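My questions will all concern the structure given below.
Just one protein chain is left out here, and the rest sit where they should.
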Amino acid sequence: METLKKITASPLFLPLFALAVLLIFNIIFVDGFLTIEMTDDGRLYGRLIDILNRSSSLIILSLGMTFVIATSGIDISVGSVIAISSAVCCTLIGGSGDGTAEYPMILAMLAAVLAGVLCGVWNGLLVAKFKIQPVVATLILMTAGRGIAQLITEGQIITVYYKPFAYIGSSIPGNILPTTIFIAIAMILLVTFIIKKTSIGLFVQSVGINSTASRFTGINVTFVIFLVYAFSGFCAGVSGLIESSLIRAADANNAGLNMEMDAILAVALGGTLLSGGKFNIGGSVIGAITIQTLTTTMYALGVSSEQLPVIKAVAVIILCLMQSSKFRIMFNNWKSRNKVGPQGEKNFLMDEKAVNKA
Amino acid sequence: MNSKLRKLLNEAISSQYFSFFVTVILFLVLYAVGIMTYKGFMRPQVFFNLFIDNAALIIVTIGITFTLLTGGIDLSVGAVVALSCMILASLLQNTGVPVPVAVLAVLLLGIFIGGVQGYLITAFNMQPFIVTLAGMFFCRGLTAVISRETISITNDFYVSIASERIDIFGLGFISIGAVVALLSLFIAAIVLKYTKFGRTIFALGGNAASASLMGLPVFKTRIMVYVISGFCAALGGVVYSWIMLSGYTLHGLGMEMDAIASSVIGGTLLTGGVGFIPGTLFGVLIQGVILTFITFQGTLSAWWTKIVVGALLCIFIIMQALITERKSKLSSKSSIEAAKQ
Partner (left out) sequence: MGDLLLEMRQIDKVFPGVKALSGVDFTLRSGEIHSIMGENGAGKSTLIKVLTGVYPRDGGSIYMEGKPIAPRTPKEAQEEGISTVYQEVNLCANLTVAENIFIGRQPTKHGFIDWKQMNTRAQELLQKLNVDIDVTKTLDHYSVAIQQMIAIARSVDVSAKILILDEPTSSLDEQETQKLFTVIRRLKKQGMGIIFISHFLEQIYDLCEKITILRNGELVGTYDVAKLPRVELIAKMIGKDLSALKDFDKSEEKSVPSAEVFLDAKNISCIGKLNHMDVKIHKGEVMGFAGLLGSGRTETAELLFGINKITAGEIVVNGIKMSLDEPMKAMQQKIAFCPEDRKQQGVIGDLSVRENIILALQAKDGIFHHIPLKEQIIIADDCIKLLNIKVSDREQLIKNLSGGNQQKAIIARWLATNPELLILDEPTRGIDVGTKNEIQKMAVTLAKQKGMAVVFISSEMDEMIRTCSKLIVLRDRNKVAEIEGDAISSENVMRAIAGGDA
């Protein structure tokens, strides 16, 4: 019993449990879910590989989103930044039918990531310097971003015929696993390195938990907030490369569509509180894989990509309720059958102030 | 003389209507540029078209303004518009439900969605952006659940409402949608200025703690603004369906930002407590003028509107932030300055 309690109390429990449920569901209902085969040219493929492949960009996105949410902020522009990044990359490589690249692919890739960083810097300035609410600041880029992407691609969907570009989304010849998995692992390692070798992780948590006390401790709160948005843009830039490579095109309207919700879900599922504070990178990674599995499972059940958001919306609300202290109080009261409803007029605003002002 | 001018300027900037003045002037300037650039701009119908084409946005903006006034936000409005259109189309085309009933059903749905969101936000202290973001995804997804294909509305009665033209002194015509929009503006302005409920909204947005201590019904009011926003989104959806005569999953995409932008450009402070309905009208009109410009121009893509609107929103928000910072610096000295006078 004790060990069971310990396991369920662990923050990784929820995403792992959800993932396990989904995997079991798939194993039962989907033929050959666990089958992994080798192709003639030495690549592994199978449904599991496919899920890992597709969750890579979401994992990367969630890494950036985790830091932003940890500072009590949010970045809903990431989907549009993916569109911008893929537009930059594909435009620079060019869609010439003879399979050549206008600019060297490496340059195009760097430019795309740089575009992502610039978007992040833009968001960071608005939130950290001008103190604009994160949701509105990132809403601007969320809506205008796709327009910018359209401008870059001149309203076209640019299909890239340059062969090496596809290697990002699938695999480099000779490798058994898709490149995306390696990119995701590299990003996870990068973030782990950053957290272990610098104090940014500590500062981010500190700012999210109590920004006033953080200021009193000498932490440059403005800089920390700026940095997390810039990093989120960086992650979105990298994700953009993967997303466009997967379809070998830049589609300004559909690239990264709804991925902001997926990222937020992944982070919340992974144990990071949406109100900010301590974060859980491992949880976000598992959360991302879980959300991707959910998506794939839903598709397998016949739910279309436009309909899927309904389920995700419900999931987010449930997660938020679980994180809401008022809800937990209500729930506990209901469990002990005291029938105390949600607080009415009187204690509405007094709660938090009550005990401190004795 | 110089200090008097400075004082006047300070007064003007710190006035709550400063943003409104800027918006009106901006609108007039844009319109003037339009007239000078394109002959066609001179026709009165161009002006009336602003109301016809943007009727839905006007109504949705009114609703979102109510939530912004309390310091909240409603990101679901565009999705509710889409859902409304789809439900209307589906009901009118696939069932025998009469038009008034279908419209009523949609409006009730808007109230319900707003109520649920408002309750989650108020009772559980959940952040408005995440609840309404989820609402946005939910409603848009639900739209696709009803139908992934476009459903055209061919119901005769409905089409006749949509194509009804009301003559304005022989200079041109407007649509029923535009009339609904104007009526909504009027009612909203009255409610916000002349009812206790409206004034409580302002108090709540200005200082929620004070409002509570002054004995105002903070809990109820906060839920109500989301109900109103949901209702307006649904009503906007009805009007939108008169323009588009179809249900489609991509209707109203990005409308939430257009609405927020219009409201902010019209003088609503994102932090709450300040807003002016006539201002929000001009905010929408500016967007309309920009779009008209682009249409006249012919070569620029419609995406430019989104970018320009985004840029305008940015400028106005930064302007608001700077003015607020300046104001707080001024007021901390005010008690000493008052003594010197």
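Order of writing sets the chain letters: A and B. Residues in each chain are counted from 1.
What we mean here is this: a residue touches a chain if its C-beta (ideal position, glycine included) is under 8 Å from a C-beta of that chain, and two chains touch if they have at least 3 such contacts.
Since this is a predicted model, take the numbers as computed values, not measurements.
Touch with the chain that is not drawn comes from one residue among A:Ala166, A:Ile209 or A:Ile247, which is A:Ile209. Which of B:Asn49, B:Thr65, B:Thr200 or B:Ser262 touches the hidden chain is settled by the complete complex: it is B:Thr200.
In the full complex, subunit B touches the hidden chain at residues 14, 16, 190, 193-196, 199-200, 202-203, 205-207, 209-216, 273-274, 327, 331-339. Across the interface with the omitted chain, subunit A contributes residues 196-200, 202-203, 205-206, 209-210, 212-220, 277-278, 345-346, 350, 354-358.
Convention: only the chains that are shown with their structure count from here on.
Distance between chain centres (mean CA atoms), subunit A to subunit B: 30 Å. Note for the complex: subunit A touches subunit B at residues 74, 76, 126, 130-133, 135-137, 139-144, 146-148, 150-151, 155, 258, 261, 264, 274-275, 304, 306-314, 316-317, 320-321, 324-327, 330, 342-345, 348-350.
Put simply, subunit B touches subunit A in their complex at residues 73, 75, 120, 123-127, 129-131, 133-138, 140-145, 148, 208-209, 212, 217-220, 249, 254, 256-258, 260, 270, 301, 303-307, 309-311, 313-314, 317-318, 321.
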